[in-house]
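A single protein chain has been removed from this complex, and every other one stays in its place.
Chain IDs A and B follow the sequence of writing; residue 1 opens each chain.
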Amino acid sequence: MAEVRVAESAAAPRSSPRDDPRVVMSIKDLSVYYGAFRAVRDISLDIREREVTALIGPSGCGKSTVLRCLNRMNDLIPSARVEGEVRYHGLDLYDPEVHAGEVRRRIGMVFQKPNPFPKSIFENVAFGLRVNRLAANSELDEIVERALRRAALWDEVKDRLKKPALGLSGGQQQRLCIARAIAIDPEVVLMDEPCSALDPIATARIEDLMQEIKEDFTIVIVTHNMQQAARVSDRTAFFTTEVSEGDQRTGILVEFDLTERIFTAPSDERTENYVTGRFG
Amino acid sequence: MTPSNDAPASFDAALSDLRPSASLKRRRNVERVIKAVLGAMATLSVGVTIAIAFALVRPAVEFFGEVSPKEFLTGTTWAPLFKPAQFGVLPLVTGTFLVMAIAVVVAVPCGLAAAFFLSEYASPRLRAVLKPVLEILAGIPTVVFGFFALYFVNPEITQRFWPFGDVGTFSALSAGLVVGIMILPMMVSLAEDAMSAVPDSLREGALALAATKREMCTKVIFPAALSGIVAATVLAFSRAIGETTIVLLAAGSNPQLTGNPGQGVQTMASFIGFAGIGDQPTGSTGYKTIFAVGALLFVLTFVLNIVSARIVRRFRQEYE
Partner (left out) sequence: MSATTSTDAVSHTPGEALATARTSGRRRLFDTAFRSLLIASVGLALLTLFALLIDTFLTGQPRLNTDLVNNMPSSRPARAGIQSAIFGSLWCVGLSGLVSLPIGVGTAIYLEEYAPRGKWYVRLIELNIQNLAGVPSIVFGILGLAFIARSPLKWGFTVGSGAMVLTILVLPIVIISSREALRAVPPSLRDGSLALGATQWQTIWHQMLPSAVPGIATGSILAVSRALGESAPLLLLGALTFVTFNPTGLDSGYTVLPLLIFKYASDAKAEFHTVAAAAIIVLLVMLLILNTTAIIVRNRFQRRAR
């Protein structure tokens, strides 16, 4: 039973602008069950403002499950049950009075496979604004342009905003999904393996994008690509699976620290084995 | 444990951030109403079945108050609209069975054969031509088939080629043949679905053992798809029993207790149609016969449909 090491805020992380960044979301003793099967156990970690926090680990260790708890997307699975706390600015997201839609407006998500709507590029970005009544029709053009610029997509699509979004390449579609997510001005953007369906060039562009938008958004990214985590993130959480009675594989958090430490001087042997490629 | 060093000034004010706003609350209420309306629509269908049951049960029960079930189920003369009225339903039952048997003898083997052809032998181009043709056949209204049966099949085919005796102007044979053609597309489509659910690995296994295509079909695919094929056959029975217009036109309206396909017959369904045309006064025994026979028909087809669905459900599990 390894202990979870949590870093106290310490010497300046690689690229964080502040010395002691605020905690935006804090997860405490989180366990998620699908029916009787416990997918993850006793997860505790903090997400700090305007940082990129990466969740890494071998497949099947519950990283996506934890991510989806942060914006209540697990609600969509009927058998899913959550124990523990997920707090956003101190508020429990799973409080019965809290509305899931309001949560998702503030904590957005980009999915593994780009999923633009079968509408025009403009309508894709405007959708979140429309359904949440966040802007008057007259303001839409401006906000959509701003979001597309932020997502480094504007120059490529500015002449074909009314054309179908499905006509874009994979990498462009994913940047569109990012533009769509940030158009509604969330505080946090969750990314579930956003580059795994893309080629290396598109991946590199999105990694650059992450560094840019980090100035305005807090990002939590799940990735099974260690090098990517090392490149883009400020803090990293390493997950693995443990086998419990009945041969159930349950995900646990092994170590959570500044990325630099995780990759150069991890405290736990399992972390070290993973990041040095001894298992994988 | 790092404390959250920015606790909101007022807990309530911050919680209200994530609680639904007034406009959101309004939208949620509207959506709750939408959900209720949609749910009501869904229960409408249950209401229809209950209505059918009610519509059939009450007059049928009254009918059996006036006519003994024994006479109904065992009597051999059906003349409910005449004086003196007689209520033996057997002629209708044998008539139904006769037409159904002929229809099934046509539709099931041909349907299976056509399904095998489409599924295993036909090239994609041929399939692209044949499937729409079958859809056309499936879309032809029954009255058109009835006309075809009465004025083409009966004089040109049945009367000419039936070797076992005379065929009248109306015959169960012509009606049965055309009913069979009518249900053929359904049989083909269901059988083909059953065959395409058989995994390719089984086909490859058979061929790799030097079986011919025919042997693969008869010895591997047929047994594997059997429950789906049986379910389709049961459904074919059900549809053949319920067919009204073709029988009315081609088999006539004379209830006869006979096993001779060359004669005209009346089936349960065609009797109901016949009686309906006659516009029986409400409440009369003639009126109630519609419901008694209708109840019998409904029960028969209902049971067949359930049996078929059970078979399909068991078959789906085998390939999960």
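Here, contacts are C-beta pairs under 8 Å (C-beta built on N, C-alpha and C of every residue); 3 or more make two chains touch, one makes a residue touch a chain.
Predicted, not measured: the structure shown is a model, and the values here were computed from it.
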Given that one chain is not shown, which residue among B:L73, B:V105 or B:I136 touches it?
B:I136
For chain B, the residues touching the chain missing from this view
27-28, 30-31, 34-35, 37-39, 41-46, 48-49, 51-52, 54-56, 59, 109-111, 113-114, 116-118, 121, 130, 133-137, 139-148, 150-152, 181, 184-185, 188, 210, 212-214, 217-218, 235, 238-239, 241-245, 248-249, 269, 272-273, 276-277, 279, 282, 290-291, 294, 297-298, 301-302, 305-306, 309
Mind pulling the chain A residues that touch the left-out chain?
71, 73, 76, 78, 101-102, 104-105, 108-109, 111, 113, 115-118, 127-128, 131-132, 164, 166, 177, 180-181, 184
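By our rule, only the chains that are shown with their structure count from here on.
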Dist(centroid_CA(chain A), centroid_CA(chain B)) in Å evaluates to 52
Residues of chain A defined as touching chain B within the complex:
6, 8-9, 20, 22-23, 26, 44, 46, 87-91, 93, 95, 97-99, 101-103, 106, 133
The answer for chain B against chain A in the complex is residues 1-2, 4-8, 11, 14-15, 17-21, 23-24, 28
